[in-house]
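All protein chains but one are shown at their positions in the complex.
Then we have chain A:
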Amino acid sequence: MDLLNNLELGFATAASPYNLLFCFTGVILGTLIGVLPGIGATATIAMLLPITFQLEPVSSLIMLAGIYYGAQYGGSTTAILINMPGESSSAVTAIDGYQMARKGRAGAALAIAAIGSFFAGTVSTILVAVFAPPLTAVALRFGSPEYFSLMIVGLVSSVALAHGSVVKALGMVVLGLLLGLVGTDIYTGTPRFNLGILELSDGLNFVALAVGVFGIAEILRNLENEHDRDVMIKKVTNLLPTRQDWKEMTAPILRGTVIGSALGILPGGGAILASFASYTVEKRISNTPGEFGKGAVAGVAGPESANNAGAQTSFIPMLTLGIPANPVMALMIGAMIIQGIVPGPNVATEQPALFWGIIASMWIGNLMLILLNLPLIGLWVKLLTIPYYMLFPAIIAFCSIGVYSVNSNVFDLYAVAFFGLIGYGLAKLRCEPAPLLLGFVLGPLLEEHLRRAMIMSRGDPMTFLNRPISLGLLLLAAAVLVVVLLPSIRKKRDEVFVED
C-alpha cells in the first residue's frame, strides 16, 4: 500500500527526536497563546515565522502547524473557564462550556473538548493522508487558467466566510490584491506603486503586513477598554466525564468531525465556520434544544470536534495546491517560500518526507495535546490570571524582533507600525483582515496566471470557460457569491455568525 509506505515515511520523519521537540514546542506554544485571549495563532505564527529560518524546513513547518492546532485546544480552555474565546474558533464553546463550568463541571467540559478534539484530529489526519495524494495528482494537470479560477474560488470563499458586510470583505480582497502587486512587475521589471521608496521595490514585506494587521491591531483593540479577566474557577477537578456525558457526546463528536472536515477543505474555510456550523446543527437536531445555552454537552463536544477537524483539513488545499484556505495557511506558505520550497502539487513528489512528515506530525501533536493538556490544566488556569497589561509589551517586543530578523531591515519595522495603524482603522470600520491577507498572498500569483493564460490563449478570455475544470471552479465561485448576496441567505448567514 502506497498510503502505508507514505505514512511510515511521515512517522519516521515526524518522530525523530529533533522534530518531536519542535512539534512539542509548537503545541505548547499554541496552547499557551490559545489560552491567552488577545493574542491569536495568526499573530504568533507571523511573529515566529522569521525565526524558523534557522530550522530545517520540515521542523519549522511542523512547529508552525503545532501552534495552529494547539491554539484550537487552548482556546477552548479559556472559553470554558472565563467565557471568553481564547481563539475566535472557540467562541461557540463559550456558550455551553462556560455554563457547564458554572455548574461545577468545568473539568468534564474541558475533558469533553479535549476528547472531541483528539478524535476529530485523528480522523482528519487520516482524511488529509487519504485525500491529499489524489488531489495532488489532479493539481499536477492544472494549467494557468485552472490556477486562476481556483484562486478566485479561494478569494470568493474568504469573502463568504468573513464576518459582516460582503461588499467590505470584497473590498478587502481587492485591496489585498493591490497591495500584493506593490513592487516590481515580474514580466517587464517595471517598478510599480513603490512611491519611489527603494525598500518597496521587492514588494511589501509579508511578515510585516501580517504582524501589523493581526498582531499590533489586535493589541490596540484590546486596549480600547481594559477590564480585568474574571477567572471564576480557581481549581479544576473531576476531569473524567460521566457515563451520561459519554452517551451525550459521542454522536455530536462524530457529526462535528464530519462537518469540520468538510468545511475545512473548502478554500477560505477552516476552524471558525466549522464550529459555528456544528453548533447550529446540534441545536437543530437535539431532542432538548432548550438545554443549549444552559450547559449542553453536545454544545461543547460538537463545535470543539468541528473546529479541530477544520483546522486540520484546511492543510489539504495548502499542501496539494499551494492555495491558502485561511491566513494561517497563507503564513505557512510564506514559511515554505522562505525555506526555498515552491508550494504546490510538486511538494508531495519532490519533498515526500516534508509532506508526509507534516501530516504525521499532526497526529503526534494531537496525541501530545491530549496527554499534556488535561494534566497541565492547573498551569493554564494560573496563566489566565496574568493580566493583559503584563503581556502585550512582550508581544510588541517579539513582533519587533521577529520582523527585524527577516531581512535585518529596519524599514520593515516602520511598515509594522504603519500596517498596525491601518489594521486597527480597518477593524474600526468593520473590515476584516483575513480576506486582505489572502488577497495579498494571492495577488502576484493571480496576476501571473491571468497574464500567462491570456498569452497562451492569444488574448481570448474564453479560455477560462472552455476548460472544464476552470469552468467548474468559476461556476462554483459564482454560486458562492450569488448565495452570499441573496438577501434571505444573507440573513441566515448573519444569524449563524451571531448565533446564541
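FYI, a contact is a pair of C-beta atoms (placed from the backbone, for glycine too) under 8 Å apart; a residue touches a chain by one contact, two chains touch by 3 or more; residues count from 1.
The criterion applied here is as follows: contacts and distances are computed from a predicted model.
Student: When you check the chain that is not on display against UniProt, which of "TIGR02186 family protein", "Anti-sigma regulatory factor", "Peptide/nickel transport system permease protein" or "Tripartite tricarboxylate transporter TctB family protein" does it turn out to be?
Tutor: Of the names offered in "TIGR02186 family protein", "Anti-sigma regulatory factor", "Peptide/nickel transport system permease protein" or "Tripartite tricarboxylate transporter TctB family protein", the one UniProt assigns to the missing chain is "Tripartite tricarboxylate transporter TctB family protein".
Student: Looking at the full complex, which residue from A:Asp185, A:Asp202 or A:Glu350 touches the chain that isn't shown here?
Tutor: Hidden-chain contact among the options goes to A:Asp185.
Student: In the whole complex, not just what's shown, which of A:Ala106, A:Val128, A:Ala298 or A:Val416 touches the removed chain?
Tutor: Result: among the candidates, A:Val416 touches the missing chain.
Student: Given the contact definition stated above, which residue among A:Leu220, A:Ala262, A:Ala353 or A:Leu481 touches the chain not shown here?
Tutor: A:Leu220
Student: With respect to the chain omitted from the figure, which of A:Lys168, A:Arg255, A:Lys283 or A:Arg467 is a touching residue?
Tutor: A:Lys168
Student: What residues on chain A make contact with the chain left out of this view?
Tutor: Interface with the chain not displayed, on the chain A side: 38, 51, 54, 83, 85, 88, 91-92, 94, 163, 165, 167-168, 170-171, 174-175, 177-178, 181, 185, 187-188, 190, 192-193, 216, 218-226, 387-390, 392-394, 396-401, 403-405, 408, 410-414, 416-417, 420-421, 424, 427-432, 446-447, 450-451, 454-455, 458-459, 461, 497-498, 500.
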